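First, the structure itself, so that you have it in front of you.
Just one protein chain is left out here, and the rest sit where they should.
This part shows chain A:
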Amino acid sequence: MFGCNPLDYDLKVELSRCFNGIGTVYLAQYLPNGQHIAVKKYRMDKASKEESILARDELLIMRQFSHPNIHTFHTSFVYGNELFQIAPLMCFGSCKDTIANCFRAGFPEIFVALIMRDVLSGLEYLHRRGYVHRSIRASHILLNQTKAVLAGFRECTSIVGHGERIASLHHLAPCSARSLNWLAPEVLEQNIIGYTEKSDIYSIGITCCELANGVEPFADAQPTFMFTEKVRGNVPTLLDRSTCPASEEMIEIVASTDSDSIRQAQQIYCQRVFSDEFHQFTEICMEKKPSSRWSALQLLSHSFFKQCRHTSILDQLQRFGLETKDYSQIRDESLVLCSDLSEMNVHSNDWSWDF
């Protein structure tokens, strides 16, 4: 359906960057059929050997999955120095982007419930297949009008090795430095007990806080402090009227020193009320003992998701006035110039003066 000729893809606008600046995501149109898709380009010349292995493994792992709530890709190919990954367009980008664009103080509860239901059903599929995601966070949950999907499989690993299920994993994922705040205490501890797929459930809890609060827990903390806090069993909370702290502590939570934005955020937090189910749901996810955490399947039957019954992501998007533009109208003219320039750079080495 999608070919391997990069000239067939008309890159329209840069959506985001990822993977330490190696990857760039574009909104593009596939010229042969006019469909809008997302093109992820990896500059492989910038990647180290380990990073290129990770990029390759991510594609290999993603290819094994087939689930409506797991991000997929149509095709991938290498052109020049670049690795192209052609994926369905997730028009709202990641949840982190959406928070930054539209919900500075976090998503409303109903939205979190809808997203989490999708993510959990994707996660349940992953766990059933014997995979641990290891980096669930808002920036790895992509949104479009109808659903949320789980993406970001660079740190995903199988708990099946040599044909048998491995009892537990022990090591941090390579390049996990940026997802440390979401990791479960038993993952960070790196001891003989190790961790299982239950560590993903803890990350779900942290992600719930991130989605609802608009900011990740431990955003401003030193990694070592975050580590000791988690080992001590201290967990972040959803911020609403019952839990909203004093303004001094807000500085830490909001990770900003701007007093206006702190006051604003505090005002919002103090006015809203999250349901008991939501509070309970995150607490269950962030149980210190992995065995007392619920599995993804059990969590899907939690009463927190009752509110999702008669609504959908689309309904809620309309309610909050989030709409998508007509893609064909979007075009970033500077992008063409940029790509021309970068191509020129590539070729400049080939020039040789002929006297």
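Throughout what follows, contacts are C-beta pairs under 8 Å (C-beta built on N, C-alpha and C of every residue); 3 or more make two chains touch, one makes a residue touch a chain; residues count from 1.
Here is the rule we go by: contacts and distances are computed from a predicted model.
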{"item": "Chain excluded from display, named as in UniProt, from \"NEDD8-activating enzyme E1 catalytic subunit\", \"AP-2 complex subunit alpha\", \"Ribosomal RNA-processing protein 43\" or \"Serine/threonine-protein kinase STK11\"", "value": "\"Serine/threonine-protein kinase STK11\""}
{"item": "Residue among A:13, A:172 or A:314 that touches the chain left out of view", "value": "A:172"}
{"item": "Touching the absent chain when the full complex is considered, from A:64, A:101, A:146 or A:190", "value": "A:190"}
{"item": "Positions on chain A where the hidden chain makes contact", "value": "166, 169-172, 176-177, 180, 188-194, 222-225, 227-228, 231"}
